[in-house]
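The following block contains the structure, expressed as structure tokens.
What you see is the complex with one protein chain gone and the rest in place.
For subunit A:
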Amino acid sequence: MKYTYTIMLLLFMLQLRAQDNDLMALLNDNTEDPVIYAEATFKGSRLINGHTVQTRKAKAFEFLISHRFGRLNSGAYELFGIDGANIRLGFEYGLSDRITIGLGRNSFEKTFDTFFKLKLLRQSKGRKVMPISLAYLTSAALKSLKGQEGFNTTASKLVYTHQLLIARKFSSLFSMQLMPTLVHRNQILEDQENSDVYALGVGGRLKMSQRISLNAEYYYRFDVPEADTNYNSIAVGVDIETGGHVFQLHLTNSRSMIEKGFITETSGDFFNGDVHFGFNVSRVF
């Protein structure tokens, strides 16, 4: 009988002891797992030349200044390309967390561009599992350079791009993106044959530290006509993030900073040294 009391007392003490953890266990049993969305699959709204799946948050305003200098192999006379800079000024605004709109002006061929980006799926784990993030991008570009022979109406100077951005953040260090793309030119030159160009882009980023990442991007064009002397766009770069700024420094064979330009009009051969140094500076307000 004595033992019974001892056992009961022990049981009582055990019960007291166990309560500390019990309450946390009870709390965990009574609350749902959170849905954890993959934040910042990429640091910026651009991977290098092209868009990433990232949209701006609602009411966020982004100012983007991009430069592409001339070709590195143009020699010392051109200061390895520094003399011939192209600039794009971009203004982007988050209508909602999922919709970003933007306007840009490029010094190259005095082109105006505008885009609309819609986030369709957000990668998540936890209570809701979604393996990828998906966004749809559509953009239009208007070349306003004077004296374009054969392009007499405004409509004839318009080029549209439709793109799906399919991204996955595999880990906090590594993200990848696929970009099936259609570029439609309202009016084309004879040697361009097709007004539609289909391309598939692939890109990725590898984080070197919390604030620095390595990026790469490549666009492959399908069914390129023989007369087309352009090359596929290749770019490699580094992202450096400092608080509200993202600095992107890169090397690319593309001169243009908008979809229709770098996908269908890249005239440089990357492996022949036709490489442009460039940067994007983004400030979010």
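As a convention for this text, contacts are C-beta pairs under 8 Å (C-beta built on N, C-alpha and C of every residue); 3 or more make two chains touch, one makes a residue touch a chain; residues count from 1.
Operating definition for what follows: contacts and distances are computed from a predicted model.
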| item | value |
| --- | --- |
| Identity of the absent chain, which is to be given by its UniProt protein name, from "Molybdopterin synthase catalytic subunit", "ABC-type antimicrobial peptide transport system, permease component", "YceI family protein" or "CoA-transferase" | "YceI family protein" |
| Hidden partner chain, touching residue among A:S144, A:S172 or A:S195 | A:S172 |
| Touching residues (missing chain, whole complex) on subunit A | 1, 4-5, 8-9, 11-12, 15, 19-21, 23-24, 26-28, 30-31, 34, 36-40, 56-58, 60, 94, 126, 172, 210-211, 242-244, 284 |
